[in-house]
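All remarks here apply to the structure that follows.
Missing here: one protein chain of the complex. Every other protein chain is in place.
Up next, chain A:
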Amino acid sequence: MAQQTERIFVLPGDQINPSVIPSHPKRPLKLGPGLRHIPPSELLPTVAGQLVTDYKKNSIWVEYNGGRYIPAVGDLVIGTVARSVVDYYYVTLSDYTSNAALPQLAFEMATKKTRPQLNPGALVYARVTLANRHMDPELECVSATSGKAEGLGPLNGGMLYDISLGMARRLLMRKSVEEGKVVVLEELGSAGLAFETAVGRNGKMWVNSESTKTVLLVGRAVQETDEKNLDAEQQKKLVRKLVKEMS
């Protein structure tokens, strides 16, 4: 995204200019969401959005703000426990879709005796480990390699907010300020508010803080930024306005 000088927008079925497609001498080309490969060598966008390429990773995808979350391996998501069966928790990632399975032993330091007891309705922050097209996805709350939670696990207290999938992706970008153009959380932090957040790729954001007011303020600021599609300057203005209102 950063290397790109001008933005390219594509519609479903558009021809992609071959000069845009990254070519790396060694690595194979990686296709992200919104693109379809028709053998032998044709690439077609399947959704309308911004064509984004990453030359370092040799990957290409279409960035769009779609409504429905489709799980992909490695995504961080916030789910609600729907029910628990013998060895699994069934977790809802988005409303009215089939549940994902979360093994009860996939938590940090979990054994048969020390596994966490989660009631229906509890929130968990988890990573998607299995996402096949016609199967229910599977989740984990522990890193399989290190055996550490790495921030994943049950979320206690706080409030859950719905945000758009595009906003969730922007918030989860490694450099969310430069690339995603979201400064709202940084602004809220520099306004002297103490809070913690967790963002799920399934369009959920969890906010927790000592004071109820702060949680409300953070939630409203992010939701408003999302709904009104505010740019950096407007986000700063919004934060100043909300902080003034609340105090």
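Just so it is clear, contacts are C-beta pairs under 8 Å (C-beta built on N, C-alpha and C of every residue); 3 or more make two chains touch, one makes a residue touch a chain; residues count from 1.
Going forward, contacts and distances are computed from a predicted model.
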Considering the UniProt annotation of the chain absent from this complex, which name among "Transcription factor IBH1-like", "N(6)-L-threonylcarbamoyladenine synthase", "Nucleoporin NDC1" or "Exosome complex component RRP45" applies? "Exosome complex component RRP45"
Using the touch definition up top, pick the residue from A:Leu31, A:Ile70, A:Leu105 or A:Ala122 that touches the left-out chain. A:Ala122
For the chain that's not shown, point to the residue among A:Val10, A:Ile60 or A:Val215 touching it. A:Val215
Please identify which residue in A:Ile60, A:Leu76 or A:Leu155 touches the non-displayed chain. A:Leu155
On chain A, residues whose C-beta touches the chain left out of the figure: 80, 92, 95-96, 119, 121-123, 155-160, 206, 212-213, 215-216, 219-220, 245
